[in-house]
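Here is chain A:
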Amino acid sequence: MENNLLAVLLLLPFCGSVLAFSLPSDRLRPWLLPLCGTLHLALTFLVIQGGRPLTTANGWLGVDPLSRLILLVISLLFCGCSFYALGYLRYRISWGNRTFVGCLLLFLSAMTLAAISRHLGILWVAVETTTVASAPLIYYNRNRLSIEATWKYLLLGSVGIALAMLGILFIAYAALAGNGHVSLQFDDILHGAASYSRPWLRAGFVFLLVGFGVKVGFAPLHTWKPDAYGEAPGLVGALLAGGLTSVAFLALLRTLQIMDAASEAVMAREAFLAMGLLSMAFAAVFVVRQPDFKRMLAYSSVEHMGILAIGISVGGVATFGAMLHLMNNALTKGVLFLAAGNIHRRFGSKKVDDVRGAITLLPFSATLFLLGFLAITGSPPFSPFISEFTILQGVFSGDHYVTGGLFLFFLAVIFIGMGSTVLSVVFGNPPEKKGDENYRETFATTGAPLIMLLIVLVLGVYLPDPVRHICADAAALLEVRP
Partner candidate 1 sequence: MRITILQLFLHLLLLFGFSPLLSGVIGKTKALFTGRVGPPFLQLYFDIWKLFGKGMVISRTTTWIFRAGPVVGLAVPLLAGLLIPFGPVGAPISFSGDLIFFVYLFALSRFFTACAALDTGSSFEGMGAVREVTFSCLAEPTVFFVFIVLARLSGSFSLDAMFGQTLAASWHTAAPSLLLILVCLFIVTLVENCRIPFDDPTTHLELTMIHEVMVLDHSGPDFGMILYGAAMKLFVFGALVVRLFLPGTTGNMALDILLFIGGILFMAVVVGVIESVMARLRLLRIPQLLVGASLLSFFSLILLLR
Partner candidate 2 sequence: MNFLFLSWLVLGLGACAAALPWRSARITALLGGGSAVLGCVSGLIAVGQGLVAERAATFSLPWSMPGGSFSLRLDGLSAFFLLPLFIVGLVGALYGTEYMQKEKACLHWSWYNLLLVSMAMVVTAANGLLFLFAWECMSLTSFFLVITEYNKSEVVAAGWIYLLATHLGAACLFAFFLSAGAFCGSLDFASFQHLNKLTGPVVSVLFLLLLAGFGSKAGIFPLHVWLPDAHPAAPSHVSALMSGVMVKTAIYGLLRMCSFFTASPVWWGGLLMAIGITGALFGIAMAAMQSDVKRSLAYSTVENVGIILLALGFWMQSRAAGQHVVAALALAGGLIHLLNHALFKSLLFLGAGSLMHGSDSRDLNRMGGLMCRMPVTGLMIVCGGMAISALPPFNGLVGEWFIYRALLESGAALSGLGGFFPVMLVGCLALVGGLVLIVMTRIIGIALTGVPRSPEAAEAHEAGWPMRSAMIVLALLCLAGGLLPIQLLRVAGRAAVLLDPESAQLFAGQVITPWWLGIMAFLLIGALLAAFSFNRWRQGRGTVAAASTWGCGFAFPSNRMTYSAESYSELAQSGMFCSCLTPKSKDGRTIGFFPIRRFFVFTAPDPVLEKFFKPLFQRLADYCRRCCRLQSGNLHIYLLYVFCTTILLLFWVGQR
């Protein structure tokens, strides 16, 4: 029964996107999104119930705790964003949404494929499809800046993916040079990894790290993020920041699993730690006095990828914290981007000096934006506080005091940077140049982020057992076997 469940889970969004491309009426098409979103979420809950990892016949697709977590994150985020999309697309009815809805559903199917793939090649193809599918989404605003953002996103993404392909080939050749038996099946790699030839494996790891690092947005490779997230509509920004980065991070985790199996864990983790700290440093420097609040959210996403990398690299209880943080970050980024989207549309500008007093014009979105900011910077009632604290616990108990000190310092600098921007956007009195007068806050555009924020709040106060089990099992997979 399970394999056709997986097949349905995969094909549902794909058929949805095909249907979207074929549907003529712009008014009817947006409804496809919530339909597929909720069905996908329901299927995900079904798939996640099963405790033991299940795989399809030829072992190319399968679900293990890590992919369960990523699936849950993707479908939760997509479901929220799909309801938001209704309100957004009704407002943008004049622009037509054929490519938009189609690509969104294609994007979801690609992410699902990446999450449940047990084969490196398929994982690569899925991530490549997400890149190609999200290019038109970023270009939806159709102005000069979004063209530039899309061009940079596409080119950097393609070069990164090509490097990842090279990494996969290197690993395959390591298998060939090691024990002669080449297979990109993930389970076979894990079994045979011990006997792979070291130089090939390490070179492969480097290319995979850089390749998928570009997609995740680690520090020196993050340059496309502020442009892409800055110019894309809020909805797309949320999906990219929450979904795509999680999928790319899953790919990196797979690489880490391979390196663990090949007992090269220490070197891999050091690379992750270095990239993590570098990402936080870059984010801290760039977020101070950032004139554009969407680009600020992009740098916050770079920072949180750095936090995840540090969490993974330190191991111990920090791995559990990192897994939990993956979910928290996705949901909170969703809230922030959707609220930022509303504010951007109402004021017609993203510049911080044109946008003031949002709380008087958009009471709900501004409050969500403020609470989202408090959540993302790790203030208690919200769950990022718990996950960041757990990561710090891991860091401090592994007595990496220097890393811990740097971690806290960067968190503080980023809080200062983001805080001054968010507070100047939310409070103060609105500028006389009113953006778009007739933009009203409908339930659709504020309901979805509100629900996501409630989930983050509940997770922050009490972590329900199923979520804890998923994260614990996922963390167990990455545990370094002595």
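Basis for inclusion: all candidates are chains of the complex that A comes from, given by their letters.
The definition used in the following text is that a contact is a pair of C-beta atoms (placed from the backbone, for glycine too) under 8 Å apart; a residue touches a chain by one contact, two chains touch by 3 or more; residues count from 1.
Just so it is clear, the model here is predicted, and its values are computed rather than measured.
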item	value
Pick from 1 or 2, the complex member that touches chain A	2
Contact footprint of candidate 2 on chain A as seen in their complex	151-152, 155-156, 159-160, 163, 202-203, 205-207, 209-210, 213-214, 220-221, 223-224, 226, 267, 271, 282, 284-286, 288-289, 317, 320-321, 359-360, 374, 377, 379-381, 385-386, 389-390, 392-393, 395-397, 399, 401, 404-405, 408-409, 411-412, 415-417, 419-420, 423, 427-429, 462-465, 468
